[in-house]
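One protein chain omitted, others in place.
Up next is chain A:
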Amino acid sequence: MFPASRYSCQAHRCIRALKTVPTEHTAPQLYTTLHRRTCSSVSTPRITTHYTVHPRDKDSRWEGVEMERFADEADVVIVGGGPAGLSAAIRLKQLANEHEKELRVCLVEKASQIGAHTLSGACLEPSAINELFPDWKERGAPLHTPVTEDVFSILTEKHRIPVPMLPGLPMQNHGNYIVRLGNFVRWLGEQAEELGVELYPGYAAAEVLFHEDGSVKGIATNDVGIAKDGSPKDVFERGMELHAKVTMFGEGCHGHLAKQLYKKFNLRENCEPQTYAIGLKEVWMIDEKKWRPGRVEHSVGWPLNRHTYGGSFLYHLNEGEPLVALGFVVGLDYSNPYLSPFREFQRWKHHPFVAPTLEGGNRIAYGARALNEGGIQSLPKLTFPGGLLIGCSPGFMNVPKIKGTHTAMKSGMLAAEAIFPKVTAESLDSETAGLHVPEYAEALKNSWVWKELYAVRNIRPSFHNYFGLYGGMVYTGIFYWILRGKEPWTLKHCGLDANQLKPAKDCTPIDYPKPDGKISFDLLSSVALSGTNHEGDQPAHLTLKDDSVPVARNLAIYDGPEQRFCPAGVYEYVPLETGDGMRLQINAQNCVHCKTCDIKDPSQNINWVVPEGGGGPAYNGM
């Protein structure tokens, strides 16, 4: 801030004295641990204040604060109000009504209303909904747009190579519906409430509770009223405990509680690490003349090179208004730290095959979410004493079809069917206080979910060859289309996505075009469109295990890839006020809960935890 040469020695000493005063007043724990660890002379300003990194029982500001929690009992508690969680809840209540049994099912969801954190393309395969509600049409399920046209292209910078959508190819969409998944989830929520499920949107499950024997006892919702520096505010209140015989975890892709459960119960010891992609999406109101309801367009190729997995989608909805849902998916195993999935998406929209649809239109929504691509190879152990995992959390997405909703719903339904007899049994026949239901995993292996995922298991890993995308397409053509996935081998993935980045010095920065404000846009106006917001005075929920790692490692070696892969502008490297060096600024309020940072951080230093319930994006029918 003050160039040293401009001031006299005395002034300099004065300035330094003034600057040290604030540090003396802050709690000593803020700086001492960092000073001991870092050998540089620059002290890292404290970034993380969350209690998961700085426990409150050792924090003097929390002395004497009442930490007792109110507890309540249910038969089943479900974490996550997405397709999997809601299908499970609905199925449980359907069975309870059928067998005339009482069953208390409670579902907690971090979004302020059901569907507000849901984001997907989406082309829904109705197999699961047909099983859950054969009369979904009469019930008014928002499946209004049957697919009428299916177009697949390989894009080059200026041209397009059409690829025929032959029946039998995984991307073929005959019989499917284009849906606004947020609206579908909201409808599922209404059905669940009618059946008697207790839905609690606006309350996030922040902690897993355990019995003394180590089995899962239930969850605790988030505390409220903690200030940004981690101290209690006047309105501080503890979260509530919900105990259950079985807890179902349906947090979606890369859930933060699932992350803890993997460690605690060693659920990932016999599977490959999960691999992911980030999906960015916008909804546009286009010129009526360009509107072709029921049309589905997919593309691969430009602007990604053949070694970066990804592609685009563009769906024309048919719900009265000329709306299109379009988006871009980039595999998170990309190696160039200068790649920005957001900017790839923005420049893809300028392609001569895409831009004409959008010209004269208006963008009305934006959002992003990570999705899983691991398939069967990355499925963890699904059950543990007291709980189980459903939906995209363990990851049942059919990658070449880019559909995971139908399998997520089916997994929730199978889980409900497996636990129903156990939770309504006269006597709880269990070794552990929390029920263990391995029958769920068995049922899944015998269902169409497994058959489907097994058949496509080699398609995604087949992209890891010299020809990249083209090798993968050739492999798909031969082994999936002709042989139906019956080859006897199972290809492996490449390992953790976070380990795939090459150092910045070995890569070339990508020269992205400036947004034109009509078809492509800048990041901040996009984030505003997601409606995301969080209570400002709370600890940042993007927690760092070590506050010094971002500058020391991420910035130094990889040029701070988090500034590029975050679709909401949460991470910024800004110059230090002292003038020399940079620091990481975390704009936690912008977060859209996509989980990409937790996945792709090359140092695996970022741990996403759930913020106060009700915060996050306000998607409407995304």
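Operating definition for what follows: contacts are C-beta pairs under 8 Å (C-beta built on N, C-alpha and C of every residue); 3 or more make two chains touch, one makes a residue touch a chain; residues count from 1.
We adopt the following convention: contacts and distances are computed from a predicted model.
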Item to check | Options "Electron transfer flavoprotein subunit beta", "N(6)-L-threonylcarbamoyladenine synthase", "Ribosome biogenesis protein 1" or "Translation initiation factor eIF2B subunit delta": UniProt name of the undisplayed chain | outcome: "Electron transfer flavoprotein subunit beta"
Item to check | Touching the absent chain when the full complex is considered, from A:93, A:186, A:243 or A:541 | outcome: A:186
Checklist outcome for this item: In the whole complex, of A:240, A:494 or A:582, the residue touching the missing chain would be A:240
Checklist entry - For the chain left off this view, which of A:225, A:273, A:468 or A:581 is in contact with it? => result A:225
Checklist entry - Per the definition of touch given earlier, which of A:116, A:389, A:523 or A:597 contacts the omitted chain? => result A:116
Checklist entry - Among A:305, A:533, A:585 or A:603, which residue is in touch with the absent chain? => result A:533
Next on the checklist: For review purposes, identify every residue of chain A that touches the missing chain, sorted by number.
Outcome noted: 70, 72, 108, 112-113, 115-116, 182-183, 186, 200, 203, 221, 224-225, 233-235, 237, 239-240, 285, 321, 364, 528-529, 531-533, 618, 620-621
